[in-house]
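Pasting in a structure now, in structure tokens, and then I'll have a few things to ask.
Removed from the display is one protein chain of the complex; every other protein chain stays in position.
Going by the order they are written in, the chains are A, B and C; count residues from 1 in each one.
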């Protein structure tokens, strides 16, 4: 996609009703980052009746739009992109008006979140870290779970945005970076499910037990959470393309968890193991695979699965 | 409890109706092992209309009862107890009639299950390995999940027993030891949830985030399985006594998983980590704690939790 | 080799001089276990002037020889062999005279060593655990290092034997099993060197640095111990056959270390990692390789070494 701003107008903008009437204010929102997730999120902002201008990256000519808007939402791939778009020359912070709102939904490091918080504060701008849980289909359906951090005024200002994007928002702290840490910890927990399932399936599979029956048993009894069903069947089927969440992104998130843990001096041996699993996967050509492909490495170690895409 | 047989008679034995009429045969069942789990299981056999004789351990004078019965159910603490009661002199195998049924619900090693299978075969006895998932309250309610292994004739003979004990039985294989391996792998998965949750909570807790709010978020979104709720709140509250499932039993099960993995040559790094966690816990006086107490060790490593009961 | 006793007589038995004149008594020694190590050890007993009768396994007809001898030395592959030969019917304990000496040089479990100690005590026999450090060429040269455990009288009686076999004996404890634990811990340390070297070499090798130059640097500076030289060059050359110490024996020793650590409740994460490395190696056809082949697994994980012999 070219780096060209597009004005998307909701067809019934004038009559739209937000599902929460108390927050039914129509906002002028700039949305930066139209990947698999951002597209659905922006569309839901439109459906909720807001005026949404979308950008892939902040172009110079779009600055006036940002300067005049109520809020900017960013949903970008990593720290570098956010740093560039938000903190860079002609970036969000440089252009957003005093009192304007930035909702950051990207999965970024705790450190960068802290820097964004400070930079916005210096410009008297509102800042909410609001990372989301859910895959692209969930984003498109407006059913994301959101964990949010920010001071009360910022959270209040962000409410219409968050309501449009997600099915539920948990305000975990008045410090934005806390929300980022919770998001990272959630991805750590997800990866740990993949690893543990992978080990269990390598074990029972090598013993001759049918992996799919095994999963059916597990997921209809004690482990009846969607995460076990989703990842268990991806591992059992060895179905890692196309990626719903690519391995390099998983590796990045584990890196960010470990970086936060290092700053806080918290040893996390399972996270360390996951780090090594992702490096192994990427060293064997796994860049384009779903992150759940690490769940096949235990079987590779056991000699029952081939694992090389190179 | 003394080693004395008790004849428990169901008050309405004559009129009892099994919930599955196809299997409504009244059986004469010997039940060996009346711990927290066994008591509830035996009571449910009675409720289903069977004649149940219960023993703590097989006493010599009870042998005639076993010899004349249709089935024996064993629910004992570990390999040693099962080996003694089943394979020992005057044990179940020595006394059970040809064609009689043994349902073994204990969590035992794959190796012992294999030995039991062979020993029963030599005596033309039926054998079903039927380990159960659930805590004592679930056993009392007859809501256990059962994973069963055994040949078709044995499984058919065991059906009335299994129906009375559990809410659902999954027949995973015609080889008994497969059921034992599945049970062990399930406990491994449970312990891995405890460990991963413990690490995540140590991380966000040291960052100043409220652990209970964090758990509420997790367990109302992606991790909405009972196991996350149960163990998450035990860890957050540091509530490890009285034990629902004692740490030494957890340590034993991880040992049995690792023994099975060794025989099959399957590396399981998370299981290895769990082994070390349990040894650490037991080295600090954790024998009487719930196994979920290993979930507090990450916070102890991070310097935010004291951990010593000695 | 058949299970037939051979009487080996030292050519100059009558005039032989032990290097320690205080212990120059000529002994009648039965030597059981003629593997790569045992052959050299038995030869050195002969050279020292003793009368040595060697067996592969205790044959019934050899019992009188054992009954009339001063000492029996056992050097067998594992716990099962030692249990059979020493504790079995017609075994060493059954036949050795009261006051007779058993020197056990096999690498066995702490638990079995304890059982041997008790069994010998019941027969008023002397028992010394005297495991050895060194490869077959070192055994042949009589240059083994010996770590010994036993009460003072047993150690004194064993002195001529130990002097003939090794270059130096360290009496670590008056409890035999302590010597076995030290031996196992030494093999653990050896394997940990292999693992750490393997990781370091995978790292610098993937960065394009010459592995042999790297090793030359390491082993001529801070890591100038023979163990780094030996294993470093085996790893660099990928030269794992013929095995000097076979992988299954290494796996067994790590298992015994972990078993001792479990009994003592000592978490050992590096030992746990080594366990998984050996299982991985054995799952990929490594049974006939030298144990240092685990040192190539880090490069396999990094995608720079193929690792499969199957």
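Convention: a contact is a pair of C-beta atoms (placed from the backbone, for glycine too) under 8 Å apart; a residue touches a chain by one contact, two chains touch by 3 or more.
Values in this document were obtained by computation on a predicted structure and should not be read as measured data.
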Of B:105, B:251 or B:280, the residue in touch with the unshown chain: B:280
Among C:67, C:153 or C:189, residue touching the chain not depicted: C:189
Full-complex contact with the absent chain, from A:115, A:143, A:168 or A:275: A:275
Sole residue of C:31, C:127, C:214 or C:240 that reaches the chain not shown, by the stated touch rule: C:214
Contacts of subunit C with the absent chain, listed as residue ranges: 110, 133, 145, 147, 168, 170, 172-173, 175, 178, 181-182, 185-186, 188-190, 192-193, 195-197, 199-200, 202-204, 206-210, 213-214, 216-218, 220-228, 257, 260-261, 264-271, 273, 298, 301-303
Residues from subunit A at the interface with the omitted partner, ascending: 255, 258, 261-262, 265-269, 272-273, 275-277, 279-280, 282-283
Chain not shown, touching residues in subunit B: 269, 276, 279-280, 283-285, 301-303, 310
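Just so it is clear, only the chains that are shown with their structure count from here on.
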Far-end chain from subunit A, centres as C-alpha averages: C
C-alpha-based rotation, subunit A on subunit C, 0 to 180 degrees, nearest 5: 180
Per-chain Cα centre nearest the global Cα centre, belonging to chain: B
Same-site or different-site touching of subunit B by its copy subunit C, using the half cut: same
Euclidean distance of C-alpha centroids - subunit B vs subunit C, Å: 40
Shared interface positions of subunit B, touching two or more other chains: 261, 265-269, 273
